[in-house]
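Just one protein chain is left out here, and the rest sit where they should.
Our next item is chain A:
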Amino acid sequence: MSVQALRAGALATAVTAPSSALAEWGVNLPEGVTSISNTIYDIHMWVFWICVVIGVGVFLAILWSVLAYRHSKGAKPAHFHENTTVEIIWTVIPFLILIMMAIPATGTLVDMYDTSDAEMEIKVTGYQWRWQYEYMDEDISFFSSADTPRDAERNLIEKTEDYKYSVDNPLVLPVDTKIRFLITSNDVIHSWWVPEFGWKQDAIPGFINKNWTKIEEPGTYYGLCAELCGQGHSDMPIEVKAVPKDEYREWVAEQTGDDG
């Protein structure tokens, strides 16, 4: 009963208090910290603005029609119902616009699929509900699990800024290094996604999917599992610590107990 009461009390506070001073009003994709994520952001904005222009044009045409030709204002209907010329025009022009979108998209996709010449490899394995990271060139392998306190989920304690994001063992990666990811799963399908890197890739049992990244800025980058994988789907976040190369070497040495 006391837990219930506590919960109800916490709920009431949470509902009445301003939801959270930490919450944001973010509306767009992050530009990210890799060349691929930047390119994807640019394509996204390019296609977005084209869509905005088309949308505004369509809405203005609708607005004009409903304002100018009102029955209540005594508008007399015309009787035309065909015009081959305009029908050809509005078939061909959208087609040309699509080509303008497809060209940059194709180039980016080709770059994303080029996982050759990687300087290091990380194998990512999804489990219900945590990630395992294996450094293929080092003797390092560990599990990374969410460490969001249960009490925060139950609204019994204040939620911190990294609520639902923080993990016990973050993935440590060097910057300015082309890293190939080998992504698979041990049970159901998961999806490994760090928005700042520009992509997500499904982790599928029996398959090894590849993708790559080359982080340009040191920092902590968060991500989430993006494929429904059971009741802990929102409990397997990703935390990446991108560090300068020398710091990365030190970290590796620490992990392997090797001073070299």
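Side notes on the structure shown:
Operating definition for what follows: a contact is a pair of C-beta atoms (placed from the backbone, for glycine too) under 8 Å apart; a residue touches a chain by one contact, two chains touch by 3 or more; residues count from 1.
By definition in this document, contacts and distances are computed from a predicted model.
Think of the chain that is not pictured: of "Glutamine amidotransferase", "Phospho-N-acetylmuramoyl-pentapeptide-transferase", "Cytochrome c oxidase subunit 1" or "Carbon monoxide dehydrogenase", UniProt labels it "Cytochrome c oxidase subunit 1".
When the full complex is taken into account, the listed residue touching the unshown chain is A:Glu161, out of A:Asp117, A:Glu161 or A:Asp246. In the full complex, the hidden chain is touched by chain A at residues 11, 14-15, 19-20, 22-30, 39-40, 43-44, 47-48, 51, 54-55, 58-59, 61-62, 64-66, 69-72, 75-83, 86-87, 90-91, 94-95, 98, 101-102, 105-106, 108-110, 112-113, 128, 152-155, 159, 161-165, 187-189, 191, 193, 195, 198-202, 204-207, 209-210, 222, 224-234.
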